[in-house]
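There's a structure below that I have some questions on.
Only one protein chain is missing; all other protein chains are in place.
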Amino acid sequence: MRERLALARYVLTENPVNLAALLLLAILLFSALLGPALVPYDPLATNTAIALNPPSAAHWFGTDQLGRDIFSRVVVATRIDLAIAFGAVLLSLSIGAMIGAAMGYFGGMLDRVGGRIVDVLMAFPLFALAMGVVAALGNSVSSVVYATAVINLPFYVRLARAEVSVRRGLGYVEAARIGGSSNLRILRVFLLPNILPTLVVQASVNLGWAVLNAAGLSFIGLGVRAPTPEWGIMVAEGAQFILSGRWWLAAFPGAALMLAVFCFNLLGDGLRDIVDPRSRT
Amino acid sequence: MSATAALLAIEDLTVTFRTRAGTVHALEGVSFAIAEGEILGIVGESGSGKSVTAYGILGLLDAAARVASGRVMFGGRDLLRLSQAQLSDLRGREISIVFQNPRTALNPIRPIGLQIADVIARHDPGPAATIREKVLAVLRQVRIPDPERRLAAVPYELSGGMCQRVGIAMALACAPRLLLADEPTTGLDVTTQAVIMDLVRDSVHQRGMSAVFITHDLALASEYCDRIVVMHAGHVVEDAPVRALFAQPRHPYTAKLLASVPSAVESVDALSPIDGALPDLRRDDLPACRFSERCERRRAACDEGPIRPAPCGPDHRVACKVPL
Partner (left out) sequence: MTPVLELRALSKSFTVAGAQTGLAWPWRRRASSRLAAVDHVDLRVMPGEALGLVGESGCGKSTLARLASRLIDADAGEILLDGAGIHDVSPARFATSPQRRHVQMVFQDPTESLNPRFSVFEAIADPVRMLLPGSTREIAARVEKAAAQVGLPRELFSRFPHQLSGGQKARVGIARAMAVEPRLLVLDEPTSALDVSVQALVLKLLVQLRRQAGVALLFVSHDLTVVRLLCDRIAVMYLGQVVETADSATLFRAPRHPYTRALLSAIPRLPGVARATREHLDGEPRSPIDPDPNACRFAGRCPLETKLCTTEAPTLRAVAPDHIVRCHHPLESAMP
């Protein structure tokens, strides 16, 4: 325990960026968990009398075209955006890890066929693929989650496959075989737990993309629908007002999006430094 | 040995490394000298600091290293004070190194003829035909059969022994005055090891060079070296000619090491492992003698540092307050 704390202190002090990432994450999680209870205004309450007001003391981020408080909407949107991102990445990671590990361990036909399927998936422009999945499954939040999960799957499959291939010939795997473990048990007990740290690092970077993906899909009208507050929708609705000088409708949700993606990327870098310092950039 | 006869003299070298787990006190007060035409062996277990010493001589330590004190005198200059440009001129030309793993020391996809030519061209530029002749000459010297055909060979096609011969050829190409060999035969078969070591010894003697041979294998060191420096946990503990060291080791660690080597005993019962383990070099409270915590001869005097090698016989130094 003590050496974990020492390591944590080293990582945080050595690169101040990690500290920044951690703080940002704290803010995001706070907004997602407690935001809806603490925001000053109801994010759905309309009031056309104060529509399109610039940022002021009463409305920190201003109001949108229906008089809704943008600050409250941005904070409440955190929950849905993060939920979609975490959900999708979790799904991707768990399914991708199992498929990739099986491919890396057993090799042979499974590996060759699986590898080709992954190649095909990766050959598609990912966003178009996501659109296709949402269109096929219907316009709802869950299909956004599935779509994001599907397009992220290949990364985890490849990573898991590579990590398992490397470890497959190691002494402790052979020892497990000699110790009477079946192939399935070796995968479950000896291999998957050991490749998890690398996958988690990939996941934290992926979270940024997932958030962007979700926002992008709702930007074009797929997935989350108005009036639910969600950063992508807010940017979409606010975009038409930029030319007339009302920048605050799109800018604040856009900034929130940027901060979230930034935070997850930094987090991923920091985690990677802890897990495998040799692959630093 | 008088200081004037020394080709290379290391004086009081202290090196630390800054790592994520703390500061590692890798070397402390390391001093020894190499005479002209001498083959010196540095023997120690892993973690004793022998490779750090070699890399320190050539300025090859990585960015986390700090040289806290000391001098490395070569040709009247302190190598630790030289600039990168000056060191770069020195490496390969005056002092060369043969690395442990020949496969990682060579560029795996570049023909060996070109790799050796690169070294020659760097220090001794000339027309391509002359360089080619020099490359062939040094390949013959390391007894690679059919050198003309091998010029185009690429390291991944060659065996470990061949790759190491190429490594040695690169080190000898510009006729340096000092050759450093960092565990050059680890990972090679024993028959290949014999051939490579004989090769190194013959080349060194023929050219009147000096060499430093770093190894953990005592028997190997005893066969090829004129004198041996024994290192333990970053300290030099004993420094003597080969015969004297093995006939009468003066440091308790040397004696224990000799008793724990399979080739030194006749039966397993005579093997006596060394108690305890190497001290953690990250500690700030390392004792003056880093072997004292495992030594049954320990006295109060052993905690009064610093303990430096002192003469205890003709050409024989030992760093111990209670030598054998």
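Observations on the structure shown:
Labels A and B are assigned to the chains in the order they are written; within every chain, residues are numbered from 1.
Here, a residue touches a chain if its C-beta (ideal position, glycine included) is under 8 Å from a C-beta of that chain, and two chains touch if they have at least 3 such contacts.
All of these numbers come straight from a predicted model, not from anything done at the bench.
When the whole complex is considered, the residue among A:181, A:228 or A:265 that touches the unshown chain is A:181. Contact with the undisplayed chain is limited, among B:35, B:67, B:242 or B:255, to B:242.
Among B:46, B:69, B:86 or B:130, only B:46 touches the chain that is left out of the view.
Here the missing chain is touched by one residue of B:216, B:282 or B:308, and it is B:216.
Where chain A meets the missing chain, the touching residues are 170-172, 174-183, 190, 193-194. In the full complex, the hidden chain is touched by chain B at residues 45-46, 145, 159-162, 189-195, 198, 216-220, 222-223, 242-243, 246-247, 256-258, 260-265, 267-269, 271-274, 277.
Heads up, the rule we're going with is that only the chains that are shown with their structure count from here on.
Centre-to-centre separation between chain A and chain B, using Cα means, comes to 51 Å.
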